[in-house]
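Apart from one protein chain that is not included, each protein chain of the complex appears where it belongs.
Just so it is clear, A, B and C label the chains in written order, and each chain counts residues from 1 on its own.
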Amino acid sequence: MATMTMIQALNSALDVMLARDENVLTFGEDAGYFGGVFRVTDGLQKKYGPTRCFDSPISEGGIMATAVGMGAYGLRPVVEIQFADYIYPGYDQIVSEAAKIRYRSAGEFTAPITVRTPYGGGIFGGQTHSQSPESLFTHIAGLKTVIPSTPYDAKGLLISAIEDDDPVIFFEPKRIYNGPFSGHHDQPVQPWSKFAEADVPEGHYTVPLGKAAIAREGNDVTVLAYGTMVHVSKAAAEESGIDAEVIDLRTLVPLDIETIVASVEKTGRCVIVHEAPRTSGFGAELAALVQEHCFFHLEAPIGRVTGWDTPYPHAFEWHYFPGPARVIEGLRKAMER
Amino acid sequence: MATMTMIQALNSALDVMLARDENVLTFGEDAGYFGGVFRVTDGLQKKYGPTRCFDSPISEGGIMATAVGMGAYGLRPVVEIQFADYIYPGYDQIVSEAAKIRYRSAGEFTAPITVRTPYGGGIFGGQTHSQSPESLFTHIAGLKTVIPSTPYDAKGLLISAIEDDDPVIFFEPKRIYNGPFSGHHDQPVQPWSKFAEADVPEGHYTVPLGKAAIAREGNDVTVLAYGTMVHVSKAAAEESGIDAEVIDLRTLVPLDIETIVASVEKTGRCVIVHEAPRTSGFGAELAALVQEHCFFHLEAPIGRVTGWDTPYPHAFEWHYFPGPARVIEGLRKAMER
Amino acid sequence: MSSPELKKNRPSLSLRIPQPKSRPGDTPDFSNLIIPDAGAAPRPDIAAHPREMMNLAWSLIRVLDSKGRAVGPWDPRLNPETLRRALNHMLLVRAFDDRMYRAQRQGKTSFYMKCTGEEAIAVAQAYALDRNDMCFPSYRQQGLLIARGYPLVDMMNQIYSNAQDPVKGRQLPIMYSTKEYGFFSISGNLGTQFPQAVGWAMASAYKGDDRIAAGWIGDGTTAEGDFHYACNFASVYRAPVILNVVNNQWAISSFQGIAGGEESTFAARGIGYGLPSLRVDGNDFLAVYAATAWAAERARANLGATLIELYSYRAEGHSTSDDPARYRPADEPRCWPLGDPIERMKQHLMALGEWDEARHEAAQKEAVEQVRAANAEATANGTLGEGKIPSVKTMFEDVYKDVPWHLRRQRQQMGV
Partner (left out) sequence: MSSPELKKNRPSLSLRIPQPKSRPGDTPDFSNLIIPDAGAAPRPDIAAHPREMMNLAWSLIRVLDSKGRAVGPWDPRLNPETLRRALNHMLLVRAFDDRMYRAQRQGKTSFYMKCTGEEAIAVAQAYALDRNDMCFPSYRQQGLLIARGYPLVDMMNQIYSNAQDPVKGRQLPIMYSTKEYGFFSISGNLGTQFPQAVGWAMASAYKGDDRIAAGWIGDGTTAEGDFHYACNFASVYRAPVILNVVNNQWAISSFQGIAGGEESTFAARGIGYGLPSLRVDGNDFLAVYAATAWAAERARANLGATLIELYSYRAEGHSTSDDPARYRPADEPRCWPLGDPIERMKQHLMALGEWDEARHEAAQKEAVEQVRAANAEATANGTLGEGKIPSVKTMFEDVYKDVPWHLRRQRQQMGV
């Protein structure tokens, strides 16, 4: 057991999998010699050699396409898209190819690919280093979508993703790479080393895909969140005195509907929190499912606390980011009636 | 006034706008000399010359990119993406560029582009000629998304889209290009000429963006639909004897929330119908909004009748397509409690 | 305003839209086509530097001369037995196309695409590749499957979306997939397979395997980003792959000038990536074979990728949904100066004294008969037209390896 930041935990997951399975390799822009702009692949080229961890051309389409070809061969490529905001040139290969190859070949060809990509705001990255495009992937049949919120989960989920035989889009909440974030940007950041979730086994272990975690137990209202927003939601619960049960979804597709339903049936109220713009964000699907499954238990409308329906504006970082004040407002509203 | 199919109505809209505004031009794969694989641009190159209606390379990315450049110059390009299933190589230019240019340049540069693209199933097109990717666009701030269901609306909405100063994704329900479709694929298709909605003025007129239409008045349950599904929903209402109010959304973003809320407050029940896969489809956003706005009026969970969360399988056209039987089942379920 | 001044009084600009030489009603015009003599193109060593062989990108590798003789350094010197087998395979491809086209017209399926006039390409390339090399085809390389001996009836089962369809009714007709025969699942999305071939080849090299990959793309589709990704990644990682551009002059209704084919050749696109780039008479079986074998040797020798433009002509409609008489002269195919690949192979074998009209007729009949028999078997398995399709339950399978809860529920909702 070691204490790891989320970056170190992710690096460790790659390290473990490169060591265990020679069909695993990893590449991406600046991911080779340099070890990635966020250092997640740091040291791996040195340890495993340049054919197992290498730099790619600046071509998200080419990265995804060659990964699909490698998957068809039988490898398990793990590719890094430098920022989720830059995944769109690779979108066609993800949506039309990786997601559909198993189906259209009746299982003969598969795409056991993991696409790692840092996402989300809170780092003054402006509109092209802050996006949360998860719902553009949850709509695509054939893809799994995973988002960790702690170092422990990050490693265990990434190993699961790599071992999974289906394509997994693995969003890394870059704001909490080095420590959790309550959303209070004016307060000093606590490093992961101060938290139990940073106790990470050095070897192989998995956190299963498709299973949510209860990040905070509570009885008043259920909060559905993932990534950075799990921490913001927990802070909001503490600060507001509203006894919220915060569910960390961890996997968006396939979704752990049972855990969600059990909680909402208990609390009768539900607030969904995400950074992505509201309209057609993943919160929409969650709201639709919760009302479908828990209609007769609901005592108030399901609330959504989200990013606005604008691009992510550089100077307005903290006006855009759905911080604790907005989450608390959402909780209060859910408790009102 | 003339009787037009939806194809003729769209062609007429382009004709009217090419004649009125020399900043309007149109291009796309096979859209020039040949007039498009669905003949929507038929005759326009001959009438207006090759620089105003022309063939493009098979490059949806290049089409969108050059359209953005033309928009920045001050033109109003109308581009055709041959099938919505092929829009993904152009997705980056739509999402990262067309949608964001006004915002990021503080209004100095704009993208007054219309992207026309046939979408939807019902034609045995298999998984790459049948998709309904609308929710991948409704999530993107800066884009408008429009879907007509009649020849009259098609022309009026397309003219509005071309005149609109923002980028508009204009999905054309190809299954109803030549006549409405009840979803009963075993019954003969009625041509548009037999319907009043095919009476289309030959000159300029508009149907405003952002306004829904009541396609069928009713009191028991509100059905939210668009495109082909408006006709299927109407048929389902007639056949089931359930007095459904069918709302034809026409524009998904910006949505006509007032019409929706007024109807659901009246009926207390709501069923959403679309062809796209269920998870994170536009129905999710509609369900989320309806429960947010009408929670205390709802007497039953909001239902979703949609395509399945699989690729669109060739042989299973009518198992995938949410036809009248499935819509009726959805209506019945909404009426149950 | 500072230094850079206004420079006025220029002629106004104008937008150029490329136009083909002839349209319906016109006389087909191929007078501007420069067709180098057979045997004229030099054959460089596989280890030569790509820049030294650059001219091959604007030349045309041809082996069969106008009298059907094999000439020049690219003659692969195949034995008559192989040539005859190859001719039979081409005849089989053509017979298959004819039968399936009719099946679509009879309503037995929704769609079909022929490769008429392009049979030499896929068949010769199948011959030049190893049986275990991996193909990433577009939809016009049915010849690969036929030359590799994939059962015709399986192709037909796919086309009919019947109960024996290897891909369970999920794909449009002709979107074959067979791992066993080294044939990657065809995509309806144009071009995506091209860089995937490169990825597969990179994987093979990564594993120290000895199999190479080949990808095919149409002239029109070279405009997609995927073409660029393929060339670039193949060049950077020196992937053991053959990148084939089938230039059949047309992309549905758009002539190759709309893809940029008038400004240079498609082969020349490879030069900027440092790839050896060959332009080959695609209707000349021997030339196609020889160029492909050369590229394969190069790949196997760890020298990397080759771009090959196969210059040909799409002799029929784009697909069963297309009527080419609407956008090109109806007799243009007959005027195509590089002839018909089957006729040219026949002429060659006859020039060698290894074939005659009677044998040809018999071979044609035999091909038709093979196809007929396969079709009888396939239609007995059902056709889409009759509504005989695979079990509906299978529709929810293979989206993921295991069926997740939401798809299980959707399947229940369907009642299957």
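To be clear about the criterion, a contact is a pair of C-beta atoms (placed from the backbone, for glycine too) under 8 Å apart; a residue touches a chain by one contact, two chains touch by 3 or more.
Worth saying up front: this structure is predicted, and the values here are computed from it rather than measured.
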Inset, instruction - Quick one: jot down which shown chains the absent chain touches. - result: A, B, C
Inset, instruction - With the full complex in mind, choose from C:P20, C:G117, C:G257 or C:G317 the residue touching the hidden chain. - result: C:G257
Inset, instruction - Would you indicate which residue among B:P201, B:P254 or B:G268 is in contact with the undisplayed chain? - result: B:P254
Inset, instruction - Using the touch definition up top, pick the residue from B:S59, B:S233 or B:T267 that touches the left-out chain. - result: B:S59
Legend entry - Option touching the unshown chain, where C:Y176, C:Y237, C:Y313 or C:W355 are the choices: C:Y237
Inset, instruction - Can you work out which residue in B:L44, B:V68 or B:A212 touches the chain that's missing from view? - result: B:V68
Legend entry - Absent chain, residues of subunit B that touch it: 25, 51, 56-57, 59, 61-62, 65-75, 89, 92-93, 96-97, 101-110, 141-142, 144, 164-166, 210, 253-255, 257
Inset, instruction - Could I get the residues of subunit C that touch the absent chain, sorted low to high? - result: 1-7, 10-18, 50-51, 57-58, 82, 85-86, 89, 126-127, 129-132, 147-149, 202, 204-206, 208-210, 212, 223-229, 232, 235-240, 257-260, 262-266, 268-275, 300-302, 304
Inset, instruction - Pick out the residues on subunit A that sit against the missing chain. - result: 29-30, 32-34, 37, 50-51, 54-62, 85-86, 88-89, 124-129, 278-279, 308-311, 313-316, 319-320
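One rule holds for everything that comes next: only the chains that are shown with their structure count from here on.
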Legend entry - Chain occupying the most central position, where position means C-alpha average: B
Inset, instruction - Return the chain whose centre of C-alpha atoms lies at maximal distance from the corresponding centre of subunit B. - result: C
Legend entry - Centroid distance [mean C-alpha coordinates] between subunit B and subunit A, Å: 31
Inset, instruction - Quick one: which residues in subunit C touch 2 or more of the other chains? - result: 168, 170-171, 175, 187, 189, 225-226, 399, 406
Legend entry - subunit B: positions in contact with at least two other chains: 61, 85, 88-89, 127-128, 279, 308-311, 313
